[in-house]
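Worksheet: one structure, shown below.
Taken from a larger complex, these chains appear in their original positions, while the remainder are omitted.
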């Protein structure tokens, strides 16, 4: 899974069957050691109830279809978790309670 | 899913069985924060009825086979949605009614 | 799918079961807007009857196993179409009859 930050949304009314009913969120990839935002974005379906500004884990590929709501859907990226905290090499790089710490 | 813009088409008469009947569209990847066109292209099958110039979402890998028309076909990229609008960090970066806004 | 050009072949007698009987072609990725050859190569099985010098579409990943000949084979790239022509942004960038045009 990759770490990212929810930074926006995409609205689309004309969609393939199977994509109906999903909130399409824009996730910006975040560097795991510095929590710096990268130039990489993905549009992901949300299976964890994430809101804008939250740090999340994205699951890609066929595994993105393994959540209850995405079974057999044309979805290749899904938010599977909202990150509470992350520590790298003994240092807390992110803590939701206190925000980014590195 | 990745954001792209339909910029052209590929015509191919000699094809593997299973690829018959699809319109093959050229999709140029677009940067989600600036809506700038990148140097990356993919040839995708269309499951959303997109036309040239439209911003679309592409689904890749095995999930590209999860639309009604692409089931069990040798297809690794499919257009699954036509984008109406996108907003990033509180800013509308694209609005189909008004064109690109960033 | 990605656009490429057949530029060579690989010969291998010692192979995993399931890879027997395939012609292994070397496909060089081609930039879709300029038709320029890139530095990226892939070895693909041919499901479209392509010959050296032809522009083709390659399908990757699990979808490479969705052609008649590649079902359940250890194959992650397959040539699924021979390109007749391609147009990008209203310009014909390739026409098999007339060769590369951009």
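Each chain carries a letter (A, B and C) given by its place in the written order, and its residues are counted from 1.
The criterion applied here is as follows: contacts are C-beta pairs under 8 Å (C-beta built on N, C-alpha and C of every residue); 3 or more make two chains touch, one makes a residue touch a chain.
Remember, predicted model here, so these are calculated numbers, not experimental data.
Each chain in view is the same protein; 3 are placed here, and the whole complex, as held in this structure file, contains 5 copies.
In this text, only the chains that are shown with their structure count from here on.
Viewed as a contact network, the protein chains form an open path, each link joining two chains that touch. The central chain here, found by comparing per-chain C-alpha centres with the mean of all protein C-alpha atoms, is B. Between subunit A and subunit C, the centres computed from C-alpha atoms are 33 Å apart.
Rounded to a whole number, the gap between the C-alpha centres of subunit A and subunit B is 21 angstrom. Multi-chain contact residues of subunit B, defined as those touching 2 or more other chains: 61-62, 64. Of all the residues in subunit B, the ones that touch subunit A in their complex are 1-3, 31-33, 47-49, 57, 59-64, 66-68, 70, 78-89, 93. Against subunit C, the residues of subunit B that register as touching in their complex are 7-19, 24, 26, 28, 39, 41-44, 61-62, 64-65, 72-77.
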